[in-house]
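Working notes for the structure below.
One protein chain is absent from this view; the other protein chains keep their places.
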Amino acid sequence: MSGPAEQLPVLLVVVPLAGGALLAAFGHWLPRVVADAAAAVVAAACAGGAGWLAVAVGGGRAVQWLGGWTPTTGGAGPAGIALVADRTAAALVLAAAVLVLAGLVFSWRFLEEVSATYHALMLVFLAAMSGFAVAGDLFDAFVWFELMGAAAYALAGMRVEEPRSVHAALEFGVVNTLGGSLALVGIALLYARTGELNLALVGERLREQPADALVGLAFALLLVGALVKAAAVPFHFWTADAEATAPTPVCAVLSGAMVGMGVYAVARWWRVVFDGVLPHDLVEHLLLTLGAVTALLGAVMCVWQRHVKRLLAYSTISHVGVALLGVGLLDEHGTAAAIAYLLGHACTKGPLFLGSGVLLNQDGTVDEHALFGRGRGRWFTFSVFLVGGLGLAGLPGLGLWWGKEAVEHSLSTAGLPWLVAVVVAAGALTSGAVLRVTARVFLGLGVDPRQRREPRPEEEPEERAPVGYRIAALMVTPAWVLLGLGVVLATAPVLHRAGGTAAAVFADGKGYAEAVLHPESPPAAVVAHEPPVWTMTSLALAALTVVLGLAVAAVALWGPLLRAGRWPGRVRAVVRGLHELHRADLTEQVGWLLLGAGALAVVLAR
Amino acid sequence: MTLDWLPYAVAGWVFLAGCYGLVTSRHLVHTVVCLSIVQSSTYLLLLAIGWTRGGTAPVYADIGRHRKVADPVVQAMTLTDIVVGAAVTALLLALTVQVAKRRGSVDPRELRSLEEESREERAG
Partner (left out) sequence: MRRQLPLVLGVLGGAALAVTGFRALAALPGAGHVPHPYGERAVADAFHHDTANAVVAVTLDQRGFDTLGEELILLAAAIGTVLLLRRLTAEAEEDAPHEYGPGEIFEGVRLVGYVLLPVTLLVGGYVVLHGHLSPGGGFQGGTVLASALYLAYLAADHRTLERLRTAGLLDTAEGLGAFGYVAIGLAGLVAGSGFLADWLPTGTVRDLRSSGTLPLLNVSIAVEVGAAFVLVVAKFLEQAILVPREEAS
């Protein structure tokens, strides 16, 4: 790679930062439309840059030592910060930039009061995600991790007139900051052991001696930081609250891009730093267990929600669990499958959140029961929910298809059919929940739930006057574009081939270290494997998931099981128990975080 | 008797004290301050790791090139961490002000949970 493309990794961070800083400086003098356009242009430029980078790196890596401090400058050895972008990192930045752009277009006509500060924060948020994706240095990753947090807490809480919104943003902030502090302790421990911060160098030093309790604890604490961001059980409580109450475009970015960064960090740190240091089987079992529990708990909680955004938030948790299953295999295919799954998730959950935002702005509520039948004739929004709902089940050709199929394929290759069943169940339950909402709200199908109970008090819409049909159509457009991108992602053979190379490069930890520490030496070629996508098994599993999803929706709509009191007592008790558990206040959420951290530490630092 | 484990022990103690405060908190301002205490423990740990016995500050304005010094990298990390901590604390306190205004309570245990608010009263 040469020419201007070499500078792309740093530009992907710096350009949105500069845009954010300038909007913060001059935004209050700019008319709203200029701020909108400027922010959209910067986000689009980032998306373009990330796409260019993904093409330009090919089967290699773009390594950039910042500040002119290459490993040989000054003669003392590496002193600067390295940015390392492979195709996987570029793809995640691309997804983040596209979601931010979609969010900005979506909010073109609302969030008037907050104007340019909102734009500045969105761009800074994007920059932080780019920085985190390309950081080849532990402490630098921590800095971008914290910047992601700072921007996201402010964005999540900016509807200050809505009590739930500020409350959830505070929980989000406290829990994530605590997770960040634990991760920093992990970084400090690794620094104490190796005296290095560069990922490749830390890995190299760790491999020089057998792992002990210190290395295990450091990995456990880094995992806590990443899994808090990723919303894995038991660090997931903040997600349901924040994504249910944050402004819609922010929800789309949180759910589609930021959560994925946590999963990505687990995979990256394992590959570059801890692979070959900590016992492979132990970590595999740990991550697979976490993934399965997260996927199932998220899916079960999702089905039992009637607040649409909260429902989507729980489905995010469930899908993170599925991605963790892929990463947890700790092999090339599993990781690649997880990344493909995250990209597909961005193209599916993003539109669903935007669609729910349209409902909120048209009707002033996202309560499924209160919305019964109110969406009749709104074909644009209806189709987003329908396609999104089917997409969550991995309907062949839609966004999640490739990722879900690949996760299932790698799990069954690894001889874990039970976990394939977990993936199918998670897909069916989350998809069933969304399809049930779709049928109730837009078609008025099933028993009218309003006959059975009072409608809920309405929520503050994000726009003061309810938006009309034309504006709603404008707001739905980015959702449609995202769904379209998902179809391309799931079906374009060229992307599947590119994914194969990306997986091989990602899995090549040695090649990573070589590229970072000896940038002059020519990179060794990687052998890419491209697992087949359209196989009979995968199609059968997809069909099964879709059918089960439709069945879940149908049972909820018409089934005799729906009526209160008819559920078997044991199921009711479990569901009530789970609800009780998820009533966790801030102190309990912190307690769960500490318990999870302690458990990970005990398991890994034996 | 050497006390070279003491800095680590202090960092660990401060960390646990902060966590204790977080799980027993009855006031959101107290929660945010306890979070700052947890963050302070990371500064202590970093500085303990970076300290060199017999070393001085890594500022060569008035010392010779070959004096033994503490590790400047951890000091830089600590500085960054302090600014991050202060910035995030400001944000969290701003959110606390809004929670107090909108919810009328600052006791995390009294605040009505969000799961509760959006819960189905299915079982009746």
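Should a chain be cited, it is by its letter among A and B, assigned in written order, with residues numbered from 1 in that chain.
What we mean here is this: a contact is a pair of C-beta atoms (placed from the backbone, for glycine too) under 8 Å apart; a residue touches a chain by one contact, two chains touch by 3 or more.
What you see is a predicted model; the values in this text were computed from it and never measured.
Note that of A:A38, A:L147 or A:V526, the residue touching the chain absent from this view is A:L147. Considering the full assembly, A:A127 is the residue among A:C46, A:A62 or A:A127 that touches the omitted chain.
Listed for subunit A, the residues touching the missing chain in the whole complex are 7, 10, 14, 17-18, 20-29, 64-69, 73-81, 113-114, 117-118, 120-121, 124, 127-128, 131, 139-140, 143-144, 146-147, 150-151, 153-155, 157-158, 160-161, 166, 189, 191-193, 195-197, 212-214, 216-218, 220, 585, 587-588, 590-599, 601-602, 605. Residues of subunit B in touch with the missing chain: 2, 4-8, 12, 16, 19-20, 22-24, 48-54, 57-61, 65, 69-76, 79-80, 83-84, 86-88, 90-91, 93-95, 97-98, 101, 109.
The criterion applied here is as follows: only the chains that are shown with their structure count from here on.
Distance between chain centres (mean CA atoms), subunit A to subunit B: 26 Å. Across the complex, subunit A is touched by residues 15, 19, 22-25, 28, 31-32, 35, 38-39, 41-42, 45-46, 49, 73-74, 77, 80-81, 84, 87-88, 91-92, 95-96, 98-99, 102-103, 108-109, 111, 113-124 of subunit B.
On subunit A, the positions that touch subunit B within their shared complex are 139, 143, 146, 149-150, 153-154, 157, 160-164, 166-170, 173-174, 177-178, 181, 184-185, 188, 191-192, 197, 240-241, 244-245, 304-307, 310, 367, 453, 564-565, 572, 575-576, 579, 582-587, 590-591, 594.
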